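Selected chains only, in their assembly positions.
To keep things simple, chains are lettered A and B as they appear, and every chain counts its residues starting from 1.
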């Protein structure tokens, strides 16, 4: 399991006073970026340098409780590894340990030039296996 | 079916050159806001004035093709109405009519003060029935 802590900013919220539902996906992506960095596979390097890409093909979220501005959210992330793709599952909890949202993103490995699916690159797979 | 057209802006995209996956939910919400306005139930009024709220409790997206900067996207939206909630389904197509993404958001009607589920307000239900 990979864990990180996020601080909700004013601009994460909207006029309803809570985090805008689409921004939960941004927050989940923060955790994903932090995880990738932790396994030595920085996303910015992947976008620029590698011969593969890892686009998101599916994303979903279940919202349990509204997240107010100023909240501190703990995110824990686990992975499921498949042949050419992986699934990340996120749990978001508030300071009291209450579950505020669960999310899932599915990423597929594709050849940068052809766009065809490819087996998960070894460095990605090895990193993911540490949080399966 | 409710239909609207969206223009992808530079800030909808990221360094990978395509729309960031979380922003598809913002774009879907654009269609939702436009629809609500069309049925006389402006979201900004609901947030400020009514005794109910319509929070999103579930959202999901399937990404079929990357959306490049500068694209014009047609969104068509249909609804399914339940007792205390409704489901909106979105299809996003590019200029060539190719499907680029499908999304779904589930909204529940709650009492503003207690947070308890309530039957869908009549004006919302009547509006939604026009696109069921």
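Operating definition for what follows: a residue touches a chain if its C-beta (ideal position, glycine included) is under 8 Å from a C-beta of that chain, and two chains touch if they have at least 3 such contacts.
Just so we're clear, the structure is a prediction, and the values are computed from it rather than from any experiment.
Each protein chain is a copy of one sequence, and the assembly as a whole in this entry counts 4 such copies (shown in place: 2).
To be clear about the criterion, only the chains that are shown with their structure count from here on.
Copies subunit A and subunit B of the same sequence differ by a rotation of 180 degrees once their CA atoms are superposed, given in steps of 5.
Within the complex formed with subunit A, the subunit B residues making contact are 15-16, 21-23, 25-26, 29, 44, 47-48, 53, 55-63, 66, 105.
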